[in-house]
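Everything below concerns the one structure shown next.
With one protein chain removed, the remaining protein chains of the complex are shown where they sit.
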Amino acid sequence: MIEAIQDQLGNPSDFTAETMDNGYAKMQICFFPGMCDMDQLKDAVIVPFSYRFDPDEFRRMLHTSVAFMKDVPANHLADYLLKGYVILGYEGEVFVFRAIRRMQTAPDQTQVEASLQGPQSAFTENLDLNLTLVRTLYNVPDLSVENYEPGNLSKSKIVLLYDRTKCNDATLKEVRKRLENLDHGLLLSAGQLAKHLSQAKYRLFPITQLTERPDRLSMHINKGKLAVLMDGSRFAILLPVHFFDFMYAMDDHYEPSWMSNFMLGLRYISMLLTLTLPALYISIVSYNPEVFRVQLAFTIDGSRAAVPYPSFIEVLLMLFMIEVLIEASLRLPRAVGSTAATVGGLILGQAAQQAGLVSSVMIIVTSVVAISNFVIPNTTFSYFIRILKYGFVAVAVFAGLVGVVVALFMMVVYLCNMRSFGEPYFALFQSKARVAGSKNR
Amino acid sequence: MIRYYYYHIFYVGMMNIMVLVPYVLISHRFDGAVSSFPLAIACGTLYSFVTSSVFQRFPGLGLPEIYKLFFPVWLANCLNIIGVVIWSSAGIIVLFSYSNTIGIFFDPEASSYLNLGIMAIASLWAATRSSRSVQFAHEVLLVVSSPIVLWILSKALFSDWLDWDAIRLVAGAGIRKPPSMACFFAASFVFSGHMNITLFNRLHPPDLKFRFRWMIPIVGTFFLLVSFFVPIGFHGTQAVGNYLYVWSVTTDSLMMKYGFIQRVLYLFLLLYTFLSLLFVMNTWHTGMEFLKACFKRYKPLTDEVNVPAVNWWICSFWVVVTFVYAYYTNDLLNRVVAEMWLITHFIVESILVFMLLAFWYMKKKGRMRRSEASLAPQGGGS
Partner (left out) sequence: MTGKRMLSCIVCLTLLLVLGGCQLKDIDKRYFVVSAGFDYSNDPAKPYRVTLRLALPSSKVEEGGAMSVVQTVDAASIAEAVRHLKATVDKELEFGHCREFVLGKELVAKDGIYNSMQWLSRRRDIQSVSNMMIGDPDALSVVSLKPKSERYPGNSLFLSFGNEGTESAHTVTTYLFDLYRRLYETGLDPALPVASVFLDAYKIDRAALLDKNKARLYLDPEETLLFNMTAFGVDNTIIVLPDKPLNIVLAATRNTSSIDLKGGSDPVAVVNIRIEGFLEQSPPHLLEEDWSGLERKMAKHFAEEAERMLYKIRDAGVDPYGFGLHYLADRHNAKGSWEKWKSLYREIRFDVRAKVSIQGSGLIR
């Protein structure tokens, strides 16, 4: 047996395959020491086999304990080994023992979706722990868990979660189909999986949501929707989602409703600002300076006096700068990051304005755009908005203010035309009708 | 679901400004505009009640499907074509006159084809979407823009500069004149929001009850009176006749002292960009669906995921017609065409109402050529 497995694996150096002999019996054992929990292995196998060996008891243990699997087909043994199982050969029979090393035993701290007063625990990269987290928060017997193992290189376990009584059958069928048809070289993260699930590549808005918060996932499932968890990723995929879901932070459910409604309004306004402000600047400066109040026109006129090129180059220049700045400070070590922000934001901005390369109003526009973009609670969504704003800039260059309004119209129609796994993506007053509809089905 | 029906009533009430209804009415302000109002209100209300009651009897069926229930195919197709012409020409007229308005007030020196071009592309794209998407977009845009439109209207209504004597004069003098036909046709357009049910009834669930129908005369009367009398109050009984885009000038007479945009005109025009595009989207979409219903292979779908190529072809054709129309026409001609359209629209609407009553009767007697279920539109499909 050992030889066969070693052949299959190509005898890697991090692999251990031994024949143990305690003087009474022999046992073949093979495993990847790096992937196995050695303590568990010692307690469950090594100790009974060596110090307190009793052939009858040992045989009984191997056959009855749920920890040992028997009758695993020989061609699957390597797969189990690669996941951190231990393979034992004893008296001509092959047992598979689960001793996967768990990297995490406690829930993570929230990092992306921080909350002030809500739960602070987040998903980990361990699927079992994640399931525990969900089960504790959504503690009902109706919670269904379905396993999927895609036939790709990483073979990470994928789990589909939903509430049997509340969920929409059509959506469920659709998602199942897509999960079964997954085949892709390397599936490394939930984000990648989400991309495959949503299929269309050039969509302007995300139709799945990534979250690291078990409470968000539970709330989502409680609404009759689905969630996908993946081993090795600390993010869950929620689907189907609505446009409005992306604007909710979990804090909104925990804070007084006046405050949360106010914050919600703030976020929508910020989203509109970050989308349209650069485009509006171009249309005011280059097309319709008479639209906005006279003071504003004179202020912009004065501040632009020294700028040597047309407005849209100024806008593109500053947007380029701010994007570069964000990108640079994202990947830098934390200690250097703040320096980069200071140099880029403060010094460069100030100097560029004094040198007459950009107008001071443009500096304000740029910073408002950047800050407003960070107000959007969901990272994926804010990325999409960040890209979309260039569309508006392009329209404004060619058609001015009217173009911006027409583009807004087209964006609304686009959103209304989107479906997230069969559900309308951007429709007002839909939630009640949907719940009623799914009950009838 | 009933709210979608009232959205149409509401926005056609607001849109009357863009199909030059106030212009027609005001040009007849001393001879019979006002006296045709009660007639138009009564007639419009009656028509709305009839259409909604009849369509309630045919849940989930659009007008093309109902034609097929009772008529041979050739007759149904002819009637569909009439619908196509009426609907799509409405979109073309609005697109032309609105892009002209925008051109005049936003950029008088620019080529008028640029604005027409971008608006046509936007409407082309919007109209080709599925019926359900069109309905959603309609709802969202209306909910966003109508409060601001109402705010502008109320700002105008309560303005100090509104001359009530002029309004009193026109109302008092006009009500004593015999009603004018042209004004009657124009005024009844304000109530014709119910006509959109001819297509969008496809989306209505079987158990739909038309409640709150008493709102129709109220909403229609409000918009009719406001869109006629407020310009007169602002520009006086005489000078008001000198303006073509009378509402644009009226909103220009308002001011937002503290706003980012000081001229209400611009806010008004930007909002009406939404509403006009919405109108063109609705009319072209309806026209497109009516035309598609003439083909034999066609299966009515309300929520298709992928847009069929035929949608693009039909709507592109309308874009081309719009450009041809824009090339050969001007403001003056467009005015005449709009007036003619209003008349034709009313006549077609009347014929339709009588046909619907006949359908109702025939359904009661059970004289149907095909079964309702076989014609009912499907939701999804590819």
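Going in written order, the chains are labelled A and B, and every chain counts its residues from 1.
The definition used in the following text is that a residue touches a chain if its C-beta (ideal position, glycine included) is under 8 Å from a C-beta of that chain, and two chains touch if they have at least 3 such contacts.
Please read all numbers here as calculations on a predicted model, not as lab measurements.
Student: Which candidate, A:Gly84, A:Pro119, A:Gly232 or A:Pro289, sits in contact with the chain we can't see?
Tutor: For the chain that is not drawn, the touching residue is A:Pro289.
Student: Would you mind spotting which of A:Ser156, A:Ser198, A:Ser311 or A:Ser329 touches the chain that isn't drawn?
Tutor: A:Ser311
Student: Could you list which residues of subunit A touch the chain missing from the display?
Tutor: Residues 201-202, 284-291, 294-295, 297-307, 310-312, 360, 394, 397-400 of subunit A touch the chain absent from view.
Student: State which residues belonging to subunit B touch the missing partner chain.
Tutor: 30, 104-105, 107-111, 113-114, 117-118, 121, 161, 163, 165-166, 168-169, 172-173, 176, 234-239, 242, 249, 252-255, 257, 263, 265
As a convention for this text, only the chains that are shown with their structure count from here on.
Student: Where on subunit B does subunit A make contact in their complex?
Tutor: The touching residues are 1, 3, 102, 106-107, 114-115, 118-119, 122, 125-126, 129-130, 132-134, 136-137, 139-141, 143, 259-263, 266, 270, 273-274, 277-278, 281, 305, 380.
Student: Help me check something: in the complex, which residues belonging to subunit A touch subunit B?
Tutor: Result: residues 287-288, 290-294, 296, 395, 399-403, 405-406, 408-410, 412-413, 415-417, 419, 422, 424, 426-429, 433 of subunit A touch subunit B.
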